[in-house]
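Below: the structure, in structure tokens.
The complex appears here without one of its protein chains, the remainder shown in place.
Letters are used for the chains, namely A, B and C, taken in the order the chains are written, and counting of residues starts over at 1 for each.
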Amino acid sequence: DSGATTELTNAEIARFSRQLLMPEIGVQGQLKLRNISVLVVGCGGLGAPAIMYLAAAGIGRLGVVDYDVVEASNLQRQIIHDEPKVGMRKSESAKATVNRLSSFCDCTAYDMLLDSSNAMDLIKPWDIVVDATDNVATRYLLNDACVLLNKPLVSGSALRMDGQLTVYNYDGGPCYRCIFPKPPPAETESQYTSITFDFRICSTVPGIIGCLQALEVVKIAADIGAKFSQKLLIFDATFGSFRTIKLRGRSPACAVCGDEPTITELIDYVQFCGSGPSDKTPTQRI
Amino acid sequence: DSGATTELTNAEIARFSRQLLMPEIGVQGQLKLRNISVLVVGCGGLGAPAIMYLAAAGIGRLGVVDYDVVEASNLQRQIIHDEPKVGMRKSESAKATVNRLSSFCDCTAYDMLLDSSNAMDLIKPWDIVVDATDNVATRYLLNDACVLLNKPLVSGSALRMDGQLTVYNYDGGPCYRCIFPKPPPAETESQYTSITFDFRICSTVPGIIGCLQALEVVKIAADIGAKFSQKLLIFDATFGSFRTIKLRGRSPACAVCGDEPTITELIDYVQFCGSGPSDKTPTQRI
Amino acid sequence: MTLTITLEFSGGMELLFNNEKSKQVTLPETFTPGSATLKELLPWVRDNLLTERAELFMQGETVRPGILVLINDADWELEGELEYVIKDRDTIVFISTLHGG
Partner (left out) sequence: MTLTITLEFSGGMELLFNNEKSKQVTLPETFTPGSATLKELLPWVRDNLLTERAELFMQGETVRPGILVLINDADWELEGELEYVIKDRDTIVFISTLHGG
């Protein structure tokens, strides 16, 4: 970091006036947003609104990561992409949208598949990480890297009419492994997936969860305090119900964040989970 | 309406595959989205995500209404607009974004200030109305017009760290006037506004409420059933808390939707409220 | 025997009440359990907790138009409004309706 900015320019004051006059944020909070860096992993359904609202809110530096290409079937929910961008790298498409939204945001696109060989180097320079991915192997990978590098991880997920949100490795709270020490068994996953329609998703559900991820990032960045450490928000779009439940605390026995961790560097997550990020679920079965 | 479409094209099946395979929506639900028309009044903080997600989800016809011009200070939260669009009419900017997002959505822009002389003609052809406005006079105007024309009104609002959502005039539930027969007294409003910082707003709060409005519209359109008739969702972004409260039912004594209505055509809402949509709140006081 | 209730202020109402969003209060003995109603509570809240001008909270004997009152998460209209008899441990919420967007 080459020196934090200590004053807002007149252009920034005009741009963020409605927000920086809020007592919760203020000029100091807006400066914190300006000086922080956020890495969003996944430019899909969750990443789309999260990235757009983070750029709009005045986050100074954004990294956007995806290894995939924009497909027509993404546009039903991934509003950061659009029809002219079909075929483009998702990370580049997301960066182009950010550049159009705000010249106050310095955005870097990473067209890459995260794995244990590259995750530490990628994540190290960033202050806050957003998990907007879509597979269990990458979720464990991101979790372990964030614990090893001591970064808060704002985690969202969405499927069918369901959404979940929590913040890991923040404010003394648990990490993903504290809650889920073992991944779902690979041998039952494909059957579970086919029963639960794990590839189907309502347009607006990732929108709601992604916006909430952006809000949690803004609150961490502005030092207002995220409220979803050791708490899980469960959204059911069918009933329009939100439920917040209390999670266990950090586990002293956790393999990565515990008192005597057995995981001190990244492992092979595809092997650990029995499936990887590129095992795509079928999208067109009609 | 010149004949509803009864089959999805292959392009539509590919585009909406992830959604139309959901049992809650299905091909029949997707066709309903395709054949319905939705009018979004307000292309600001709430309208931005609502319009984008409605277009993405496959709503066949969208009307977008605003009388204002895109300003730089809007971009902190109104992600449907961007820097190259500063100075453009908001309705035209919103339509341009919709056109880029989806060629399956027929979008019409209305650059106009709604009042009692034009609201009935504007609203009449649409199936569902979204209240994404920012002032009390237009909220009463939209409510009365929707009651007189028998349209469901999906109402959202956002301010500071607070958001609210409800659906009026739907499924036998109350209208806005049933809950609030009288507008806030004009003589205390300016003081109340200055105490409560009524012009300040966190970026992501209208994002969350606007997404929820889009979800309620999709559920009404696909006949899944909106869950916020006679219910009010209250979101507090400081605590990350959502609370759903039960509202009174339709009031037989309501001046517009009651058993013996006294309002049978639109009235002068600026006079009724003592303030109008163009009484702008200060946005830059530093 | 006294009544202890929770008062909550939301949607901007908290800014009229010293920016406190939630407050547990034990009502004075003039509030008789079993008969004290919201009609008595409103002026007590105004006189004891409100930190801004009275007319921003009350008009006549009820709340200013635009304020919604909730009794244990239900619209007070469902509970008898001013005639509602306060019960121990009730939660009463004053919420300002928002017009912004």
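Rule of thumb we're sticking to: a residue touches a chain if its C-beta (ideal position, glycine included) is under 8 Å from a C-beta of that chain, and two chains touch if they have at least 3 such contacts.
In this text the structure is predicted, and so the values were computed from the model without any measurement.
Peer 1: When the whole complex is taken into account, which chains on show are touched by the absent chain?
Peer 2: Over the full assembly, the chain not pictured touches A.
Peer 1: With the missing chain put back, one of A:Ser17, A:Ser102 or A:Ser157 would touch it. Which one?
Peer 2: A:Ser157
Peer 1: Please identify which residue in A:Pro152, A:Pro206 or A:Gly240 touches the non-displayed chain.
Peer 2: A:Pro206
Peer 1: With the full complex in mind, choose from A:Ala14, A:Ile234 or A:Ile263 the residue touching the hidden chain.
Peer 2: A:Ile234
Peer 1: Footprint of the hidden chain on chain A, which residues?
Peer 2: 42, 44-47, 132-136, 139, 156-160, 162-164, 179-185, 188, 191-192, 195-199, 201, 206, 232, 234, 236, 243-248
Rule of thumb we're sticking to: only the chains that are shown with their structure count from here on.
Peer 1: Which one of the chains is farthest from chain C, going by Cα centres?
Peer 2: A
Peer 1: Which chain has the mean of its C-alpha atoms lying nearest to the mean of all protein C-alpha atoms shown?
Peer 2: Going by the distance between chain centres and the overall C-alpha centre, it is B.
Peer 1: Counting in whole Å, what is the centre-to-centre distance of chain A and chain C, each centre being its mean C-alpha position?
Peer 2: 40
Peer 1: Report the inter-chain centroid distance for chain B and chain C in whole angstrom, where each centroid is the mean of the CA atoms.
Peer 2: Here the centre of chain C sits 30 Å away from the centre of chain B.
Peer 1: On chain C, where are the residues touching two or more other chains?
Peer 2: Not one residue in chain C touches at least two other chains.
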